[in-house]
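Excluded from the complex is one protein chain; the other protein chains are retained at their positions.
This part shows chain A:
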Amino acid sequence: MNALVALCHFCELHGPRTLFCTEAVHPPSPSPPQHGSAIPADRDSDREGEGLTMRANGSANQRTGMCEGCRSLPASHPGFVSVDSETGIRYLSHQHPRQPQLFSVVRQACVRSLSCEVCPGREGPIFFGDEQHGFVFSHTFFIKDSLARGFQRWYSIVMVAMDRIYLINSWPFLLRHLRLTIQSLQSTALKVFDTEQGVCPQRAVRMNSAFSPAVFPHQRSGNAARSLTSLTQHPNLWASLHSSFSWLLKACGSRLTEKLLEGAPTEDTLVLIERQTEQEEEMIGWEGAEGGGPKPQQSQSEGLQGRDFAYEDGKGKELHGPRFRSLRHLRQVLGPTEFRQLAWHVLMGNQVIFRGAEPGLIQSAFDILKTLLPVGCVRAVPYSGQYEEAYRCNFLGLSPDVPIPAHVSSSEFTVLVDVLAVGKASLYPSVCDDAVLSHYQFIISSANTQPTDRGPSLLNKLEVALSNENLSVDVVSHCLLCLKEEWMNKVKVLFKFSKVDGRGKEDTQRALVVLGATGSGEEDNVRLLKFWMTGLSKTYKSHLMTAVRGGERTLSQ
């Protein structure tokens, strides 16, 4: 807990004193908010003159010094430390806190608990404090001492924190545990007291000696300075107090724990995690079976290339040359109609083939186009020397001379973009801008006969955002994310209806109405939904499959 615990004593000669103090030193900020580093410490200047003036007027000339009763660890003792390995919190115990700012805080708490605040019955719990000096839970108690005035000495244990609400909330807990500590100290001291009284009954000694109130404390000043160690005859008193105070700080801080929920991961996150796991498993599999030989490794990396490309942005950076920078850029270069046509094919799940001499340029086009789709729907072969079938990839880059098979070029599910360089001088320029791209020609061809200007709704909305130059590229990409999530949620419902519940056409149609997927562009919307369904994560699908069984069970119950 953000607090410290101290044992204080009211010395007959020296007044209230801090004997032993345990503080919790927290590790530097945990990683997530890197910006929120610690607050600088030097704050003493604002407190000057405002503090509760505890100075005794004109008493400065009184003797200074400490007796045994005011001391816990000898000056040469380095103190104690315990480390909570799980959290890195260090619990430090010394006679006084190590941090200068806390020195006066503890001093205040000590003086107030033993000299200012009044607890009915003198022994017991009390809470006091203010924003300036911190807040204190204090428990005062007596310890038997056969040689002390009234045969007892007065102590308190204080817990100091800045969070008053937290401290007050913890009252029942602190009271319960501090009582144990105190009772244990008291009973140990009581035994010592009884033994001492048995040996030499002090009452009789005192009755027989001449008594003068004025000199009373000084008369016995040699004895007044008994330490708590001597009163309890506990050889490891301070070590065990350190342990119990450290425990108290830790236990009080973890007394209540929160169960705080966060949202489900997006489908994109899930798919990425699944792919990563798959990849790791494959790696392990290769290494285990073949001993990590070069050949399988190679073929594996080839196989993974396509998948890697879908989410590893780093790769593209190695390739130089002109590039597409954003959807809006792509749209400007291709022209709105051509862009619409191309985006439509992408969204419908058709195979998009780019053929040209510039792998970097082609890859940048894919990088941008794939943002239109859920991660699970992207299978790309960025640049290949031969045609790859549509089931293997929906994004395919080809070198200029690769022929397209006839069944592909005649298919309405394919769109081909030929990238032709117009001017020679502009190859591999150091800067890429639109002027450079204008040296290229993009020829789009497809056997598709469907109109591409009606739907899907997602594309219509995206085009509005793209065409509004007031909206920055970042805003547009957020807008696209929203649209994708919106449609992914519709995909989930459709999956539930058609694949999990196996509902008929009529019901599915009703669901589409509910989802707002009907109306203009309905056909395209439905195609989009069906294609995107293939991109749902395995985790999600298997959950729905099992949950429906569980759900039906509950219904039949």
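Operating definition for what follows: a residue touches a chain if its C-beta (ideal position, glycine included) is under 8 Å from a C-beta of that chain, and two chains touch if they have at least 3 such contacts; residues count from 1.
The rule we apply is simple: contacts and distances are computed from a predicted model.
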Tell me the UniProt name of the left-out chain, picking from "Folliculin-interacting protein 2", "SRP9 domain-containing protein", "GATOR complex protein NPRL3" or "Glutamyl-tRNA(Gln) amidotransferase subunit A, mitochondrial". "Folliculin-interacting protein 2"
Looking at the full complex, which residue from A:Arg112, A:Arg153 or A:Arg226 touches the chain that isn't shown here? A:Arg112
Among A:Gln197, A:Ser227 or A:Thr266, contact with the omitted chain is made only by A:Thr266
Who touches the missing chain here, A:Leu369, A:Ala511 or A:Leu528? A:Ala511
